[in-house]
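Sharing a structure, written as structure tokens. Questions coming.
Right after this comes subunit A.
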Amino acid sequence: MTIRNTNRMNRRTLLRTGAAGMTLLMSNAAVGRLAAQEASGQVVIGFSQEPTVMHPHMPHIEVDEGIHFNLFDPLFIVDTEGNFQPSLAREVPTVENGGISEDGLNWRVKLRDDVTWHDGEPFTAEDVKFTIELNQNPDFNAMRRNGHELVRNIRIVNDHELTWEMAEPFAPYPAILSWTFIVPAHALADAENPNQTDFRSNPIGTGPFSFGERVAGNYILLNANKDYFGEGPHLEQAIFRYIPDMTVLYTQFRTGDIDVIGLQGIQPDRYEQAQQIPDREIVIAPSSAVESITFNMGNPLFQDPEVRRALSLALDRETIVEALYYGIPEKTESFLPRESYYYNEKLPEAEFDPEKAAQVLDEAGWLPGADGVREKDGVRLAFKNSTTAGNNVREQAQQLIQETYASIGVEMEISNLPPAVMWGEYWMMSQFDSVMVGITFTTGPDPDVSNYLHSSSISAQGGAGQNTWQYENERVDELLEQGGRMFVPEKRKEVYDEIQRLVHEDMPFLPMFQYANLRGHKTGLEGFDPNVNVRIETWNLNEWRWA
Partner candidate 1 sequence: MSRVLSVENLGIGFRSEGQDFTVVRDVSFSLEAGQTLALVGESGSGKSVTSLGIMGLLPPPPQSRTTGRIVLHGGDGDGDIELLGLPESRMRRLRGDRIAMIFQEPLTSLNPVHTIGDQIVEAIRSHRRVSRAKARTRAVELLEQVGIPDPQERLGTYPHELSGGMRQRIMIAIALALEPDILIADEPTTALDVTVQAQILDLLRRLQKDTGMAMLFITHDFGVVADIADRTIVMYAGQTVEEGRTETVLSDPLMPYTIGLMNAVPRLETAGLKLGDLKTIEGFVPDPAALPQGCSFHPRCAYMQEGLCDTSPPSIEDAGGGHMVRCKRWRQIGEGRET
Partner candidate 2 sequence: MSMNTAPPAMAAKERRWITSRPVRRFVRHRLAIAGLVMISAIALLCVVGPWMLPHGMLDIHIRDRFSPPGSETYLLGTDAMGRDLAARLFMAGRVSLMVGIAAMVLSTFLGAVIGLVAGYFGKVIGTVLMRFTDAVLCFPQIFLLLVLAAFLEPNALMITIIIALTSWMEIARIVSAEIRSLRERDFVTAARVSGASHTWIMFRELLPNTIGPIIVAATLTVARAILIEAYVSFLGYGIQPPLPSWGNMLNNAQQFLDTAPWLAIVPGVAITLAVTSFNFIGDGLRDALDARSDLQ
């Protein structure tokens, strides 16, 4: 784990102020005062989904995190490079600095002493303890307990320092903590029912912005927290506008009604047009999600490795990326994002060769039947492919693939489902044949993918996880377990390189490309800096400012 103990400022900010040293020397209070003087103007951010869940630990979707990042702070955050930067913690605990014991079992975290909640109460170790315990509370409707469940014996050393033990070493825990927003004990601890609190509609945080108002179905307004301990905010107000229609969203961006177009952003087919709009900057923001066709290995058809190989050979990734996605995302071979330290660059590139695919199938004994569809032992090489109904571009990709597969004698029936059905048991319990889906495999910047690839993560077989393709490989299992206990990045990378190689060979799913979203903002808005390690671009709103 590389640690750069700078303030929570990225390089660009430092260069801009031209006084890097000065800034580092300034007390945080000074920064806060500066921010207070500076804060001016507002930014209107357009989202095509509506943020509604203000409580960062209750079940929510990615758009909600766009708000959480600004109302709250975690102990430390991940920057665009994948490095942890201290936030509420004074420094990121590592083995080197003694924050984490060699075996990964004992943690010690030192907190800032200059932080206050939006309501003026001081922030203390009590709050951190409360937040972790809240996520362990069986009565609390927590979004995820993963990682927190392993924490034992949280001990408050003093107001600004605490320690805990881990039941077992768990390498992804720092990554999990980086999105564990600390919530105020004083506002929540006394609640009779932790699920029903006023906090859900009137959240109190430590973040650069405080909650202003929410007009349901319309917008959320955040106000600058002038006492913010970190950089900024430089804006007085941030408005998150909910515009459910992508066309309207784009139109409003074009007309200037919104300053920033976020989330799914601009549709790829508008890229060229969008670049022509004066005074707008269009940014390609890579996402960590990887689009793939997945096979349910529980289906005998896909247990034949030659079938998977042929299907890969007949998958025209190039056309899909170039034509349907207008070349905006990049083809990939791995499930890890290219930006990750652990990304394996040496994976061989998948070829597109339908003739060879046909040959592979011929050799494997899959021969064309009377209706042109290949058969073997009375089994037709026919399967369904599903995705969320209503995703136009993905539907087009399905149709393109369907056409090529048909040309090699493989019948792929498109059977799309409404989201409620698709991502219910149909997905979780592996009731599909094949699926087209974009998944973020990583846990933040951490490469642990046990949840998706370990044989114990097959929900359909009683496991706990999202190995919905029912992929089982003993060697991969071993490596995953090994990697999950390692805290030294250089060594850990070797393990994950190998995992990526093995999975690439086994092909339980065919990665096509790593998502990239087109986002745009008005020229003159500085600090807009998409981060592949988080799910939303408003992660650093405190740094945004108008030139």
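Basis for inclusion: all candidates are chains of the complex that A comes from, given by their letters.
Just so we're on the same page, contacts are C-beta pairs under 8 Å (C-beta built on N, C-alpha and C of every residue); 3 or more make two chains touch, one makes a residue touch a chain; residues count from 1.
None of the values given here were measured: they were computed from a predicted structure.
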Practice prompt. Spot the contact partner of subunit A in this complex among 1 or 2.
Written response: 2
Practice prompt. Using the touch rule from the top, collect the residues of subunit A that touch candidate 2 in their complex.
Written response: 245-247, 267, 269-270, 273, 319, 323-324, 389-390, 392, 395-396, 398-400, 402-403, 414-418, 420-421
